[in-house]
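I am attaching a structure below and will ask some questions about it afterwards.
Here we show just some of the chains, and they stay where they sit in the whole.
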């Protein structure tokens, strides 16, 4: 499958500015913009924050929620001259684990969707593996799965950026014939 | 406000060598050197370590303690041909949180002081956001505040360095007309 889109991964720690930088990058193009939210409004406070973020993004953005079926969402919304911003992968992974999905299968579906994408897809994710090994078994499994997910997505991505203190460090940058 | 100084941020993990590298950089100039310590001697062991570090820095350094009023300390000691080394920001943030200061206001004061500085200011800080999300609410708030603080300071800094294993990786490096 030959894709015309571009896949860009933003990896960073908590409050590193990765979502903001991905958003700025998306808005720098003339593409139609879709925000793919993996977060869910579990309570009133969360619902309020989601509404606030949506208002701050402004009218250029359409928002789609994809807490679990992210690969399908990317495929259904795939189009040339469209940019999808997935925010964020670690939250998606956390949702998958809570819902006891087959992580390996979901990961493969996501990678396949990205590899075939005609949209530009920007993905934001948290680096969570550079602290002390957590005591908690679930936390250990989560950071293992996050690491494997990042590796698989980075392998098909055109660009991978490490974000720190709101600054960008290139980890991978392959030029394609069709720039978006 | 036009400043003549230079603002340099060293970000790194625990025992990454960031304080040592900042100190070497400070000593490479002919400037007058001031060490701005944000740590406090809470007990005898801490007091002993502070005295030891002070002795190791040697006679070129004057030490000022600024556990809370860091912006004011920078303003009061601002001068051309002077280098202030702030060690470290995460400890300052921790002190602010314990003393229940208004973090946003303190952060704004620090950024304003840096943006107007005639001294060269080197700031050392810990990257704390690349591990698993902590269970502890206070720890979660701390890493959020640390991330926001780093972003704001990086935005006004002339140089930002990631330090790992005693090695430097440039995150930002803007040349100014007045090198120090």
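Lettered A and B in written order, each chain numbered from 1.
Everything below uses one rule, namely that a residue touches a chain if its C-beta (ideal position, glycine included) is under 8 Å from a C-beta of that chain, and two chains touch if they have at least 3 such contacts.
Only a predicted model underlies this, so the values are computations on that prediction, with no experimental measurement involved.
Participant: With 2 chains in place and all of them the same protein, how many does the whole complex in this file have?
Facilitator: Number of identical chains in the whole complex: 3.
By definition in this document, only the chains that are shown with their structure count from here on.
Participant: What rotation angle superposes the Cα atoms of chain A onto chain B, in degrees to the nearest 5?
Facilitator: 120
Participant: I'd like to verify one number: the distance from the centre of chain A to the centre of chain B, where each centre is the average of its C-alpha atoms, in whole angstrom.
Facilitator: That pair's centroid distance is 32 Å.
Participant: Considering the complex alone, what residue numbers of chain B touch chain A?
Facilitator: Interface residues on the chain B side: 9, 11, 13, 127-133, 135, 143-144, 146-148, 150-151, 153-155, 160, 162, 169, 171-172.
Participant: Which residues of chain A touch chain B once you look at their complex with the stated criterion?
Facilitator: Of all residues in chain A, those touching chain B are 12-17, 127-132, 134, 136, 139, 142-143, 164-167, 169.
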